[in-house]
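A single protein chain has been omitted; all remaining protein chains appear in their positions.
Showing chain A:
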Amino acid sequence: MDKSFTERRRRELLVAASLAVAAALVPLFVKNPNVQNIMILTLMFGALSQSWNILSGYCGQISLGHALYFGLGAYVTTLLFVKFGVLPWFGMIAGGIFCALIAMALGYPCFRLGGHYFAIATIVIAEIGLLLIQNWEWAGAALGIEMPVRGDSWLKFQFARSKLPYFYFALALACVAWFVTWWLEDSKWGYWWRAVKDNPDAAQSLGVVVFDSKMGAAAVSAFLVAVGGSFYAMYVSYIDPGSVMGFQFSLLMALPAVLGGIGTLWGPLLGAVILIPLTELTRSYIGGSGRGVDLIVYGTLIVLIALARPEGLIGLFSRKGATR
């Protein structure tokens, strides 16, 4: 029995590695920049959703305010670069650490709230963050800040001519988020988180420090999401509060995981692969003037999934996969 477990873990790694290699080869055949853009966003939201899944899927603390960390990551990186000349690579790490600390500071009062109240608190806090940035003159207020373009460079992570570097970074991000999840799944934290989600009282009686588990999950989750936000800022090279910290980002992080399978290893990526292209396509073909058609489309999708297969699409593949 032990052997089959180790085998399964190894197989998961192998599948992930093969998928990563396959994904890395795609741009060799797909040269259309619009399609490449969709692939980059898919990988990015896959990574973000995977990170969201750590706190909300595994540990069961549903956050609808992760846009806060996404936006703060974007802002920290951009501000450090524009105002102090700090390279985005360092800005990314700084943003991640900053957001991990913020997540713990917010978690300290919020993790005492149970169930839906926690989710509501996260929405409110993210909105407050948005309002604060919108009114902060030094950080560009509602107008936002532009990344000065200084020519293609890996050092500054700026590329005007090709999308490929962004693609490979997004792919790396998705791989890291997946691997971190995979690794944590079979660690003390992974077991603690699932125990806390399923039954905090029983968890406590078995020596699980519930509060610490939640804090740990929040910190890891926020760190990874902030790195994603940093990447997005570099990719679009112009940020304003609404375009990086709006509520839609919180949704776009939660929905792929919910669609694919919340609290599962593969769910978020699977969900992102379906949802993000769909969003982008509906936006470009039928979006246009009437905003929100894309939201209607995947709102419908989520309702269908919730009715037909509440454990997410991953449940179509295997009974077992749904439980992990």
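The rule is short, and it goes like this: a residue touches a chain if its C-beta (ideal position, glycine included) is under 8 Å from a C-beta of that chain, and two chains touch if they have at least 3 such contacts; residues count from 1.
Here, contacts and distances are computed from a predicted model.
**Q** Of the candidate names "Adenylyl-sulfate kinase", "Anti-sigma factor antagonist", "ABC transporter ATP-binding protein" or "NAD(P)-dependent oxidoreductase", which one corresponds to the UniProt protein name of the undepicted chain?
**A** "ABC transporter ATP-binding protein"
**Q** Can you work out which residue in A:34, A:162 or A:187 touches the chain that's missing from view?
**A** A:187
**Q** So one chain is hidden, and I want to know which residue out of A:195, A:233, A:255 or A:301 touches that hidden chain in the complete assembly.
**A** The one listed residue touching the chain not shown is A:195.
**Q** For chain A, which residues lie in contact with the unshown chain of the complex?
**A** 1-2, 5, 186-188, 191-192, 194-195, 197-199, 201-210, 263, 323
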